[in-house]
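Of the protein chains in this complex, one is absent; all others appear in place.
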Amino acid sequence: MNALETQGLGIRFGAFQAVADVNLSLEPGARQALIGPNGAGKTTLINLLTGIYKPSSGSIRMNGQDITAMPADRRARQGLARTFQINTLFPSLTPLLSVVLAIHEREGQGATWWRPYRRSTAAFDEAHALLARLRLDALANLPVAELAYGKQRLLEIALALAARPRILLLDEPAAGVPEDESAELFDVIADLPQDISVLFIEHDMNLVFKFARRISVLVAGRILTEGTPAEIGRDPRVREVYLGTAHVNAIHGAAHV
Amino acid sequence: MKTLALSERQLRLAEVAFWLLLASSFFLAPDHLTLLSQILIVGLFAVALDMALGYAGILTVGHAAFFGAGAYTAGLLAKHGWGEPFSGLVLALVVAGVLGYALSFLIVRGADLTRLMITIGVCVLLAEVVNRASGITGGTDGLQGMQVWPVLGLFEFDLFGKTAFVYAFCVVLLVFLGVRLMLRSPFGLALRGIHDNRKRMLAIGSPVEARLRMAYAFSAAVAGVAGALMAQTTQFVGIESIGFNRSAEILIILVLGGTGRLYGGLIGAMVYMVVHDWFADLNPEYWMFWLGIFLIAVVMLGRGGIMGALSRRVRAKEPAQ
Amino acid sequence: MSEPLLAFDNVTAGYGNAVVLDRMSFSLRAGESLAILGRNGVGKTTTLETLMGNTRVKAGAIRWRGQDITRMPPHLRVRAGLGWVPQEREVFPSLTVEENLTVVARPGAWGLRRVYGLFPRLQERRANYGNQLSGGEQQMLAIGRALMTNPALLLLDEPMEGLAPIIVEELARAITQLCEQDGLPSIVVEQHPVLALRMTHQAIVLERGTVVHAGASEALAADHALLDKLLGVGIEEVS
Amino acid sequence: MGIVLFDGVAYGMLLFLMAVGLSITMGLMNFVNLAHGSFAVVGGYTAAVLMNHLGLGYAAALAASFIVAALLGAVLEFAFYRRLYRAHPLDQVLLSIGLVFVSIAGLTYFFGPSMLAFHLPAALEGQVSVGGLQLSRYRLFLIVAGVLVLVLLLLAMGRTRYGAMVRAAVDNQRVAAGTGIHVQRLFFLTFSLGCGLAGLGGALSLGMLGLEPSFPLKYMVYFLIVVCVGGAGTITGPFIAALLVGIVDVAGKYYLPEAGAFLIYLFMIGMLLVRPNGIVPKKGIA
Partner (left out) sequence: QDPLKIGLIGTYSGPYADYGRQFDAGVALYLKEHGGKIAGRTVEVIKKDTAGPAPDASKRIAQELIVRDKVQILTGLDFSPNAYAVAAVATQAKVPTVVMNASSSAITTSSPYVARLSFTVQQVSDPMARWMLKNGTKEAYVVVADYAPGVDSLTAFKKAFEEGGGKVVGELRTPMNNPDFSAYVQRIKDAKPQSVFFFFPSGVMPPAFLKVWKERGMEEAGIKLYATGEATDDSYLDATGDVALGLITSHHYSYAHPSAKNQKFVKDFEAQNGTSMRPSYFAVTAYDAMAAIDLALKKTGGDANGDKVMAAFKGLKFESPRGPIEIDAATRDIVQTVYIRKTEKVGGKLVNVEFDKFDNVKDPAKEAK
């Protein structure tokens, strides 16, 4: 049974078909990349998977269960976490409280109104540990609005991880993060327990070819091809519409890993 | 401009001092007890509004609907033979809370302006219903014939407003502590999250609308208690208690005090009502002019109301967790 | 020596009371592009925001073509020739793609046609509102919008972020060409030093709001040890 | 039937004329300007005083009402409003309510608390017979004025770059300025335009509404209804909304007088539940 599986998934915005007839499957423990030209529909696909958009056609199954009509928050509670391409954070909270908040919601305590949140020591400990893992611990008590962009990108991931997801969807997690740190970041992701499935969108081919075990290529809303990094790197169609010529070496490098 | 950093302990002390000072006005300002109890009640109403507006981010100019619902509940109960004050409060709390929950379904969806207008609409409609049902409510003449029994069977509501003050003080303090607890709970944190970024809340699995509905119902219930308190201490309920003007006034009071800051409502009520009373005494015809100038001056001097200006001077040290 | 195109002279600036740039100095000669490098949070964006007049400058002076613009309001800086691409793209959400472009248009070599030529994707999506674009499309729009003001200097804050590799390549080539052929230089803030250094003549590296290295891009690109020291980048040979 | 529809349309036009300025200041510029009615009432007083005391003609008085309200708006924009464009909407509420208070007290001081006399020019009194229907001249005039204002505004805001510039500046002032838009001047002009329209609306309303200092508070909700139901920030939205509100209100009061006070609010709530962002959601002008 696949962690996530879509069938004929599609959405139109007016006359514009942003995603069409996508059959995508994510195995348990997958480390899968989703690449494609700008405007191919990658983010839209993630929005469909997480329930922000309702599809105009097709269906989505999560661990065998049909979730096509399930609201976004329920999907999240069932273990589907994501990050956003454009920072979507809590500007007036601190990173620490943001993560604690996410942990509360995961634990189903979001409606607890009769005791102070300060007493949630377990949640705070966990939050500290998580922030430390992403090297955000020094900034834990600063308002999020005052963090530099790159740090905010990291917090995006922290919030997703705080949900202890079973499926993690990352929308360009490393954009705006310096190269060495983005590698570290992907190490964190790679080190996640093996039963967690990860699907990530990324335009940095070094990262894609290094961390993905499988790559899906989306072009104009449709899956153009899928395969191992080596297969994708060799595919002339992918090169023509997406890769260009610059990344030949990175691909070859990755192929040796 | 230097900011003064207060530790958590100092903040707590400041809070205690605030309430002690209020309590001591029983002895310090015995001639102003009625004004003081009305300030407390209006302050509680503003705190209730803050729960919806400042914390849950629901822009509403219709909160008098719940204040009025509470007032009429307590008033009708006392008119029809049951004048025990505490049970009146509890019933008002329940009625307003249920009404709030029911209306929340109309309100949590939609954008700010939409919510604003729906709350106004609902409030005006309710006022019109009260006007039409004059057989029960007395319409614009007001609800006559309330008989509120002595508090605890012992303390009559007296001419000097002593009983009213002590009664209002205790109830307001109690409810306020409840609100304070709620805002510092995981639920309160979730509200801050929703206020900041609804989309992200959904993504971390928070049922945003359910949370907002709950907050709105809480807020309505507290407003209902404030309304009931006002009815019991005035021993009269006028139709103004449910109208648009009261909703707008309480919004001004809260904004003056500062939204989303717990004490904003209380401080706003104090400043607004004292300043208003003072200007109205000095100049019964044109106090509006001075009050208007005052409001403009407050905005020009600092954003976020009085508490907002204060918070730029005084900053809580982040607790080391 | 002739007056530099742009000069930061001991600029101290920040947001509110917080100081982010600490006595920063650098200058840019006419006809040359500049890369600003540095880790997260060192003040790269703040440098550009200061250049655009969006921060509070506490000390120092900024000179542009010999004129002191330290206190000039932002819109006049645009008229004076600065074209800005903000870091988070910040396209106007309630304007269509085409409106986003035309609303800022100033007379000059760049017009709708030419921007669409550079980014055909924008032309396809030209009736979409700003908030109905993909991340990469927004990036293209932000760059196109800056070009529509027909600037004399382009300020690009991580312009490649979120763009597909093939577009990155094209854009890098275009930016180099703009400088070389059209005499339109750029200041490029980048996370990817290799890319940025390839597109520019000069480079500065920031650390905690000050310039810790300034020199020719080519030299820096070649000095892996220095790069590693300054930016902590274990550079892999990419191209 | 025909006459009821006509009355409804005329009443709707009146609402449109009074509220369209608010659609610009609040809807387009995102400034929660609860003092809109104050500018309207200033326009009204201007027209009434000029006609009563200086014997000015109606047309001249209307022009004056626009100019005076726009000038007042300009002065206040310069002194207060411009400092609050980026502030929280609630701070804007506080400022504008403060201004309403001041305007009420000020007008009371100069003109007394009660209604000011106003008489329509003779040409607009009474009725004309059109196709068998007895139509009020004044109401006919309102309809013409409403359509005229609509057309002029659409031409000014829709065709030119001006409207798009305002929207851009509202979306993001920092970036708008950073791409060469003179945000301050743009807002100054736009705000003054909104206030001038308010003044014109106030003066045009004199044939129906009584002119008293408390006018701004009394009709605030009506302005808001029209703007919100129509879609804040658009011109055609409030136009359609005002027509609908006018027709629903007049027809409702005619056919179902018992529900008179409820109808407009029920209609508003219903519309907002069906179309939460207004009849014409703000995207582009028009």
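Chains here go by letter, A, B, C and D, matching the order in which they are written, and residues are numbered from 1 within each.
The rule is short, and it goes like this: a contact is a pair of C-beta atoms (placed from the backbone, for glycine too) under 8 Å apart; a residue touches a chain by one contact, two chains touch by 3 or more.
Everything numeric in this text was worked out from a predicted model, so none of it was measured.
Of the chains displayed, those contacted by the omitted chain across the entire assembly are B, D. For the options B:230, B:251, B:266 or B:298, the residue in contact with the chain missing from this view is B:230. Touch with the chain that is not drawn comes from one residue among D:191, D:222, D:239 or D:267, which is D:222. Panel shows chain D; residues 3-4, 7-8, 10-11, 14, 104-105, 108, 112-119, 125-127, 134, 136, 138-139, 207-210, 212-214, 217-219, 222, 249-254, 257-258, 260-261 of it touch the chain omitted from the view. Looking at chain B, the residues touching the absent chain are 31-32, 34-35, 38, 128, 131-132, 134, 138-142, 144, 158-161, 230, 234-241, 280-281, 284-288.
The working rule: only the chains that are shown with their structure count from here on.
With respect to chain D, maximal separation of chain centres occurs for A (centres as means of Cα atoms).
If you average the Cα atoms of chain C and of chain D, the two centres end up 44 Å apart. Separating the CA-averaged centres of chain B and chain D is a span of 32 Å.
Taken as a graph of touching chains, this assembly is arranged as a ring, one closed cycle with exactly two partners per chain. On the side of chain A, the complex with chain C involves touching residues 13, 35-44, 85-87, 146-151, 172, 175-181, 203, 205-206, 241-247, 249-250, 253.
For chain A in complex with chain B, the touching residues are 50, 52, 71-77, 81-82, 84, 88-94, 96-98, 100-102, 104-106, 109-118, 120, 124, 128, 141, 159-160, 162-163. Remark: chain C residues 15, 18, 39-41, 45, 87-89, 121, 125, 132-137, 139-140, 158, 161-170, 191-192, 231-234, 236-239 touch chain A in the complex.
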